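Below is one structure. I have some questions about it.
Heads up, one of the protein chains got dropped from this complex, but the rest are sitting where they should.
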Amino acid sequence: MTPTLAVDGLSVRFRLRDATVHAVTDLSLTLHRGELLAVVGESGCGKSVLAHAVLGLLPANATVTGTATLHPDGAPPVQLIGAGERQLRTLRGRYIGLVPQSPATSLTPVRTGRALLTETLRVHGRLPANADQVAEEAGLDPHDLDRYPFELSGGMAQRLATALALAPDPGVLLADEPTAGLDRPLVDHTLDLLRRRCDAGTAVLLITHDLTAARRVADTVAVMYASRIAEHRPADDLFAAPSHPYTAALLDALPDRAFRPIPGHPPMLTALPPGCPFAPRCTQADDACTALPTTTHGTACHHPLTPAGAA
Amino acid sequence: MTDRPGLAAHDITVSYGRHTVLDRVSLRVEPGETVGLRGPSGCGKSTLLRVLALLHRPDHGHVTLDGVAVTGARHTVPATTRIRIGVLFQNPRSAADPRLSLTDLIAEPLRAMHRPPDAVATRVAELAEATGLTTDLLRRQPHAVSDGQLQRACLARALAHHPDYLLCDEATTMLDASTQAHVAAVITDHQHRHNTGVILVTHDPALIHRWAHRIIDWPPTGT
Partner (left out) sequence: MAELTARRPLVRLRPGTRGAVLAASVLAAAILACLLVPLVWPLDESAVALNQINQPPSWAHPAGTDDLGRDVAHRTLYGLRVSLLVGAVAALVAALIGGAVGAIAGTVGGWTDRILMRIVDTVAALPHLLLGIFIVAMLRPSLGAVILSIGLTHWLSTARIVRAELLSLRTRPFIDAAVSGGASRWRVYTRHLLPHVLPRMALATTLMVPHAVWHETALSFLGLGLPPHLASLGNMINDGQRSLLTGAWWASLTPGAAIVVVTLAVAALAAHWRDRLDPRVRAELQL
């Protein structure tokens, strides 16, 4: 089945005054219709940059290499990396949506929720009268649509931002930490909403550091570490029997497992080591790990925990 | 109730104008125990923690520390009392002065109490090691470190004076699993060594069950 979104060899570097930040290195993944892929990793590993790179929203000091091909329904495939701003503008919203990380900064403060929502619907060719319906689906009381963003609590603002992303009904939805700072019931509601959209055919890329959230709704999980993907496998397999030592250690840190931290800390993205980036903290590491591992069966490791080919 | 060890809030009421945030709320934490406070956001938990940390004077009610009433407006409570209670906030970005290096951030409470410079340097080194911050990281400013590293620096700062009580306001919500486990380990270690009482505000059920000795649902009314 043709993937809706195919990323191949994506690398993003930022030029700073005295250093280069390698935010994403040689990243490849595919996303299919009706699939919810969760990209997990600690803060600072580059996962937000991935979403912004695909949408063409990076600042001017970013250098992007690689391809990200979007296959919209009933239209020829589009190469997102390097696409002009005008072309990207026709794609954003209608074909790829973004649920942003901090809704407070992404909502126009001088317009009510309803004004924003009806405008979005109208621009993308949908009936403005659906505003109440879209709001309800996102868990927002239609009465709250008549408020201004500063009158909304953090949770309500996030629901409004979600509604705005869902309104044009895009084929691909990128959700960048949509549940950060929310209460558990709202986290669950947002995740279930994304899951429902996914079941209805949307391809969803969920970026989060919350492993529990990923476990709740994801079909596949990609674990990022220091700008690379360490492991990318079906969710059930990954959580039951993680193959990469980093994934195993990360799961071990959860309070409902061993609650044990991983010793050491990740490398700075301005000074990535030549070999496997996790080697300094890895219990399995040896001399072979001074070379970059190749990805076999979804795992980039010289000494995977689960034998290759097994579940 | 006299001279019993522990940090306690008694019948605290706080209102902003006509909006009552806290209504006759009481809470107690004993030395060496971890109390988990569970409840939805926006209901006053943060305000209660600020009252307990002696940062906000309640409209009614009082706070006792080892049986002695200590409430007052921020600076009327003596600094020697204030430093017995440490606070850790949810968002390290707004809890850290963006102009200070991590070293200065951690050293600030010690310098505020006029500790001699070599004592300050030693203590900062101890705290940095306990929280896993390397010398390279210590030199940086907040914008050059990740959220997890910054929160660890804030934890080091909160522990600088060996506080008898530590109040954590959703302190690990923004952190990944490993950093969260690390922060919990450091706090628990401090607790074992200094018999620290910890109040943990969180809405993560797995975390509260794993970490807290005693769980209280909002609103707390018993002492």
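Chains here go by letter, A and B, matching the order in which they are written, and residues are numbered from 1 within each.
Simple rule for what comes next: contacts are C-beta pairs under 8 Å (C-beta built on N, C-alpha and C of every residue); 3 or more make two chains touch, one makes a residue touch a chain.
Quantities reported herein were computed from a predicted structural model and do not represent experimental measurements.
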Please identify which residue in A:62, A:78 or A:292 touches the non-displayed chain.
A:62
Check each of B:86, B:148 or B:220 against the chain that is not shown and name the one that touches it.
B:86
Chain not shown: contacting residue from A:6, A:81 or A:241:
A:81
Can you work out which residue in B:9, B:29, B:53 or B:102 touches the chain that's missing from view?
B:53
What is the set of chain B residues that contact the non-displayed chain in the whole complex?
50, 53-55, 74-75, 79-80, 82-83, 85-87, 89, 91, 94-99, 108-109, 112-113, 143-144, 146, 154, 157-158, 160-161
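By our rule, only the chains that are shown with their structure count from here on.
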Once you find the CA centre of chain A and the CA centre of chain B, what distance in Å lies between them?
32
Quick one: which bits of chain A touch chain B in the complex? Just the residue numbers, please.
41-44, 153-155, 180-185, 209, 211-212, 249-251, 253-256, 259-262, 264-265
Give the list of chain B residues in touch with chain A in this complex.
40-42, 90, 132, 134, 146-149, 173-182, 184-185, 203-207, 209-211
